[in-house]
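A single protein chain has been omitted; all remaining protein chains appear in their positions.
Lettered A and B in written order, each chain numbered from 1.
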Amino acid sequence: MDTRTLLQWPIIRQLTGDDPFGRGNAVTSEATASMTPRTADADSVANSVCPYCAVGCAQLVYGKDGRVMHVEGDANSPVSRGRLCPKGAASEQLGNSPLRQTTIRYRAPYATEWTDLDYDTALDMIADRVLEARRNHWEDADDEGNTLRRTMGFASLGGATLDNEENYLIKKLFTAAGAVQLENQARI
Amino acid sequence: MAEAHPVAFQWVMEAKRRGATLIHVDPRFTRTSANSDKHIALRSGSDVILLGAVIKHVLDNDLWFEEYVRAYTNISTIITDDYLDTEDVDGVFSGFDPETGTYDTSTWAYEGETEKVDRGLPERDETLQHPRCVYQILKRHYARYTPEMVEEYCGISREDFDYLVDAIVANSGRERTTVFAYALGWTQQQGGSQMIRTSAVLQLLMGNVGRPGSGIMAMRGHANIQGATDLPTLFHILPGYLPMVKAGQESFAEYTRGVGRKEQKGFWANADIYTANLLKAWWGEHATVDNDFHFDYLPRLTGAHSTYQTLGRMLENKLDGYFIMGQNPVVGSANGRLQRKGMNNLKWLVVRDYYMIESATWWKDGPEVESGEIASEDIGTEVFFLPCANHMEKAGSFTQTQRMVQWRDQGALPPDDATSELQFIYELGQRIRAKLKDSTDERDRPLLELTWDYPVDEHGEPDAEAVLMEINGRYLTGEKAGQPLPGFAEMKADGSTEGGCWIYCGIFKDDVNQARRRKSREEQTLVAPEWGWAWPMNRRVLYNRASADPQGRPWSERKKLIWWDEEQGKWVGNDVPDFPLNKRPDDPGDPSKGGPAALAGTDAFIMQPDGRGWLFAPTGLADGPLPAHYEGPESRVPNPLYAQQSSPTGIHPQHGKDNLNAPGVKPGGDVYPYVFTTYRITEHHTAGGMSRFLPYLSELQPELYCEVSPELAEQLGLEPYGWMTIITARSAIEARVFVTERMRPLEIGGQTIHTVGLPYHWARGKQAIVTGDAVNDLIGINLDANTQIQNSKNNQCAIRPGRRPRGEALRELVREYQERAGIVEIDGQIHDATPQASHNAEDLEHTIEHADIQSDYMTKPPPSKVDESEQKGGTR
């Protein structure tokens, strides 16, 4: 142990420095001396917007290794000035909650339990079912002969929590398929 | 607002610090009331009486902003002599058909030669003396909306009423403005559209529209509920508020003329251009002038196909499949039990969410499975749960409550199988198209010819900016071919441009994603035009021409926003002018041209076919040109104003015995003696899918509670923080008792009205961190005819202390009350308990076809004459 290290001992710092009672810099540990905010480890900061209500508070999303490590308000925003409500402040947990379901689950008709399913199979099954439902309830015209060109076989609900681009594509694809029963929370 | 939009409430608190008066009118004393200068409790559902009385006060005492109103509203317009008011027909307007519960709205039209009315030039009487001018009609219509009526039927003292009126009057005019903010307290009422309309009438009279610090603020509740209305996942509209096509509208010309006639004033005259650009964006090279841009590819409506009509189809076994993407209907929609019952009948269901929400697991741990009413083995629905990316794990845009679009960058990768909806829908579309690729069936052509090719990244995620670019639109020919359109004025109906949503045109101006701009608020003006992008054309205040006087000068220095600059010969100011830029204030307009050119220099309301703000709405509403008060569908208070008890156009499908109403004013009404109202609280989010699964939020409000007054608690023997059971004509739930002086009984029309409050965020299930009974199980499906939104804010219930029964006994309890109320007989026959014309599920879809169905409380540019066109379209 060299003299230099010895001089870093708290008791020596306390007796020789400006902190004789050992309540401040004399007792700081190495971890304290090198303290940084945990966001210093972030490898990205993305500009984002709160996903809860429609005020549109700006968020800064700190990422590390492809995961979200922290979320806080963006003080530059003319809407929110960096502030978030409890829900917005919990956004990190929205992504990292231990209850998040991250794999596909499948429940067969009349089954009592879930099973697993891979993405490709699920997508294929859903596409088949959409086409079948579309066929089953296709309507070319009403009783008076007016064009309908639609299907009443499937419906879609949701959009108020999704992006503009997603809403647009949902409306576009399903309308082209002839579906009219497309709805979201705005109705409720 | 402090409860559900706390961060927006900072601006209210700033205004208060600067001396603004904050008045909170709400049946309950909430966190907003706690921070207001004044809380005025009113009986839930009596809003039109209150605001109608304010209108009457303002008219009787000549307190309206005369110069503004005369120039910018239809106050002097004369209405046809076929029009009959509620004053004339005792509670309904002319054109009512009691058989169908609908209106023929043709008698509400403007007076004048058809040709002139079509050009936005109806008969007017500037002296305001004509008995059929809007001013005189308004005065007659609101004559009975007196302060005494407010005291007796809203439960608001004369003193408080005076305080409210004086505050509004003192804070309106040249120097000052008043703003109304509302949320679901208005929309979730049968008649909610007319509550909002009442405030619109008042705000127009006071000159509080189109000016800084004015208007009516819809505080919307989901991050992109505005965008999901603009780029709608809604049955009744196409992008940019173009209506969906109705059966009978066979041609492009017929349809677009219905949306907006070329000869009418304002920007809806260009409906053909907007439609052509949308169709061109969707069907690309296949859409040409010659084939009307494949207008024939669009499916047609035959009435309302809202989520509640879809539920009806489920119950009748007429719906095979259902996608639920980021919504939780078994908890969030009215009559949750019925929602679950409907889902039992589906062949398949796809749920996309972050968590195992109740709408994904109802077959396994829903209330009916828990009670033994049905077993999982008896439910044949095939369920796919697909995990989805959250807002941080994908790039895209949200449109917030003031129409401002904000882009989000991607901050992380979605875990495991999670994908964005963008990727899911894109890949589903590719899969469907691949399966159909050899089809020669004519009905598959819209899918096969659809423009469906977006660049993807290494994870298969489509480029959301490429989609936004399509929404913005492009030049297709000429030297600018391929470049983004700078604004909708550049759109053409000749196939040389395309654009998926005309009101979003310009969001990619200069090839820059304008929604992605984040210039600090400290580096720009208070209007902050360089943060995000607001539709249309980055305007922050709609109809801001009205912020200047008819001569183009700001009404006052302190309230200036835009004004006419004579030297530059254009409108200038702090916001993007919502007016043709070079049109002089004294421009008379050119009626021969139609469209924007026909607007006079004072026609501030540029989306209206007559350029005026509508005090009286000749079209656009299913239930009357002026707001009239009707009691809620289960109210026990006789309508003090009209013989018509509740909304004559209210929609109430009975669905067997599963959607009964309490008798209300009829015998048996006293079985359900108390009013209950539902709401959100700060710590949770709607049906809980984004809050009850988060430890930090769950612990803040862990249990369902019911707020009751000390008086009612004592009367019923409710123990504070013990249990109580709430019973309605639909179901019964249990909640913790929360006795609070924040709830006060009101003396209404000689009876004491007790209201209890229930936040609706909880649900039964085994997945979330906190559980509780689902409040929406209590609520019936009683819909507003304009919006198809259910009445959640004032319904009737019975209350008893203690927990609710379990198992079969729960249904027995509900039935016992139904029998006592006489809404079912012992043999199971149903009485017609509804106080209004009720429509059963079969004819529901066909009862409201001429309604211009508005969604939620969107800030919508009123489409002109949509209704009339729909009627002309022959769908009746």
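Keep in mind that, in the parts below, a contact is a pair of C-beta atoms (placed from the backbone, for glycine too) under 8 Å apart; a residue touches a chain by one contact, two chains touch by 3 or more.
Keep this in mind: contacts and distances are computed from a predicted model.
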Chain left out of the displayed complex - its UniProt protein name, from "Transcriptional regulator, PadR family", "Formate dehydrogenase O beta subunit", "NADH-quinone oxidoreductase subunit A" or "Maltose/maltodextrin transport system permease protein": "Formate dehydrogenase O beta subunit"
Contacts of chain A with the absent chain, listed as residue ranges: 10, 17-19, 21-32, 35-40, 70-73, 75, 82-86, 88-90, 92-93, 97-99
On chain B, residues whose C-beta touches the chain left out of the figure: 2, 6-7, 9-10, 13-14, 17-21, 29, 31-35, 37, 170-171, 176, 526, 681-683, 695-703, 705, 720-721, 736, 738, 740-742, 769-770
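Heads up, the rule we're going with is that only the chains that are shown with their structure count from here on.
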Euclidean distance of C-alpha centroids - chain A vs chain B, Å: 26
Complex contacts: residues of chain A adjacent to chain B: 44-59, 61-63, 66-68, 71, 74, 76-81, 83-88, 90-91, 93-95, 97-114, 117, 119, 122-133, 136-138, 140, 142, 144, 146-173, 175-188
